[in-house]
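What you see is the complex with one protein chain gone and the rest in place.
Let's turn to subunit A:
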């Protein structure tokens, strides 16, 4: 019969989970290697209940340092003042370890330091090769900063505008400027000419009259466009049939993805007709494009 204290120290059988609990961890193993290092294998449970084995190889080296005996003696001093009675070792309330500082003395440290820090300069370097071209005068500034932005229309509209100049004259005579004619409010002028142009080239409503109307003659409405489409691809596709003056791809303002339709304007209406015939039913991404002439409003 077992002595009574042995019985008491043995755990209740219900608590003993060793054989039915798969999450029980094996004990730590320490192996002394031949080359003087130690291998320590420990096990622990990760947050999601997985068993993780950690193997560490440890080499113990002994650093011998000769310390001045008086310095060594001072290390044994008892604490006093505000530290009186405190246990040996650094106190976290007064002592902490700072961030690691890389300190490499060098003759031309100033040049090195400049390269290292300042994220602004890094950004500048990245943008150094990017060229900014104004859409109005093709200068190397942003369109919004263009000195001619109030006086000149965007450059790619100018070609169309000059072609339409005489048409516009007629229109002006017809509608707003007709002597003796009744007043036509601005939003009704050119009403027939505006068509289904979305957005234009941004703020193009300044003289929407002739140019947009002219463009509408050669504008295709492309629908069933993949939402991953981009304007460059569309331009490449449609440029095969002639000079494309404008590609507008409707995009969702929040996600930046295409909404599924686009407008492509040609300089020449005959090109547009050919494109319409060829591209209708053309496969793009995973969808079949539907191309038709943009309807006039």
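Operating definition for what follows: contacts are C-beta pairs under 8 Å (C-beta built on N, C-alpha and C of every residue); 3 or more make two chains touch, one makes a residue touch a chain; residues count from 1.
We take it that contacts and distances are computed from a predicted model.
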Just by its UniProt name, which of "Signal peptidase complex subunit 3", "Eukaryotic translation initiation factor 3 subunit I", "DNA replication complex GINS protein SLD5" or "Ribosomal RNA-processing protein 4" is the chain not shown in this complex?
"Eukaryotic translation initiation factor 3 subunit I"
Tell me which residue among A:50, A:64, A:84 or A:286 touches the hidden chain in the full complex.
A:84
List the subunit A residues touching the unshown chain?
68, 70-71, 74-75, 77, 79-84, 88-91, 93-101, 103-107, 109-110, 113
